[in-house]
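My questions will all concern the structure given below.
For this view, one protein chain was removed and the others were kept in their places.
Now for chain A:
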Amino acid sequence: MSGINITELDKVYDSGTENVVAVESLSVDIDHGEFLVLVGPSGCGKSTTLRCLAGLEDATAGTIRFDGEDVTEYRASERDVAMVFQNYALYPHMTVRGNIGFGLKLSTKLTGDEIEAKVEDVAEMLGIRELLDEKPKALSGGQQQRVALGRAIVREPSVFLMDEPLSNLDAKLRSEMRTELQELQADLDVTTVYVTHDQTEAMAMGDRIAVMDGGVLQQVGSPEEVYRSPVNRFVADFIGSPSINLLTADVEDGTLAGPGGFAYELDGSEPVDGHERVSVGVRPEDIEVVESGRNAADVTVVEPMGNENFLYMEIGGHELTARVSPTVRPAEGSQVAFDFDEAALYLFDVETGDALKTKTDSVDSAVVGTTQN
């Protein structure tokens, strides 16, 4: 078990004619036993960062420390890490037993019997004992996923690295494995870095989330923190599903004036002082449909989910999404008035995207309690 310190990590790919910067001066400290999720759109450098941690890519600059020890120049095999790949990368010609035991066979002085015993234990733990003599080809995606996990677990590494390990599974299995992985990680108490492009997965699994974009780390924080207090528009837009509604509005005497006659009067105008235009963000669940109000939008689609309804609306050519109670069900094509609390409002600088104001509404303490555990 070890903590990880990444300091000013750069990774530049030199294609001969041009340099492609994949990761730019990324610094993050990961605690012992922490579950950190690297999340971002494809091409944001999250996988490259993970591969640098694994030792599969050489860092162009910066240092990586495991438990204080500088491992930047170490080969993958010297770092005591285990990695789970997106497509599992099981050895097709070996049985499950061979696959799980392979690392031990190569990198430890354990006897054949000891390896056998460890493999059996891990297989038992993952519920794949009866599959030990099968070849990967004969297994389902979920079973292969377990074998890939087993291969990582059996080595008792100091760090787990996971590169989108659940993205090849179907939705139901994915959410099952998600829970299982979390439990496993908590039991083993091994520092884990987990890469995903799926923000739901990141929110659900991470102790902390590191959001990346364009090779640059945007924000590191608890799921709650990045959701409620994003540092910029990108993080606000990326985290949360359905995505936050974003509009550009003019600031006129403490009032926000947007497209389609959108107007919102601010009680506290400090955040927008000195700005002529701002980006306005409202989460879909913060939009309320009201009897009458200043703002109105045309309903284009209503999607009943059973426990809630999604309203897709249009205001001045902009799409707005609202997540409302199942009892609110306006006719498609009708116009509805909507409103939201100022406390739920996000404001961003139009040019830089930096956050000027984020959610300030109070949080139900019970909710906070569960997300922090």
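The rule is simple: a contact is a pair of C-beta atoms (placed from the backbone, for glycine too) under 8 Å apart; a residue touches a chain by one contact, two chains touch by 3 or more; residues count from 1.
We take it that contacts and distances are computed from a predicted model.
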{"item": "The complex's invisible chain, by UniProt name, from \"Ribonuclease P protein component 2\", \"Glycine cleavage system protein T\", \"ABC transporter permease\" or \"Glutamyl-tRNA(Gln) amidotransferase subunit A\"", "value": "\"ABC transporter permease\""}
{"item": "Chain not shown: contacting residue from A:Val28, A:Ala54 or A:Leu110", "value": "A:Ala54"}
{"item": "Contacting the left-out chain in the complete assembly, out of A:Thr200, A:Ser222 or A:Ser269", "value": "A:Thr200"}
{"item": "Sole residue of A:Gly127, A:Pro242, A:Gly261 or A:Pro326 that reaches the chain not shown, by the stated touch rule", "value": "A:Pro242"}
{"item": "Candidate in contact with the missing chain, chosen from A:Val39, A:Cys52 or A:Val81", "value": "A:Val81"}
{"item": "Residue among A:Phe102, A:Tyr194 or A:Phe238 touching the omitted chain", "value": "A:Phe102"}
{"item": "For chain A, the residues touching the chain missing from this view", "value": "54-56, 75-77, 81-83, 85, 87, 89-94, 102-103, 106-107, 151, 155, 171-172, 174-175, 178-179, 200, 204, 241-242, 301, 303, 305, 307-308, 310, 312"}
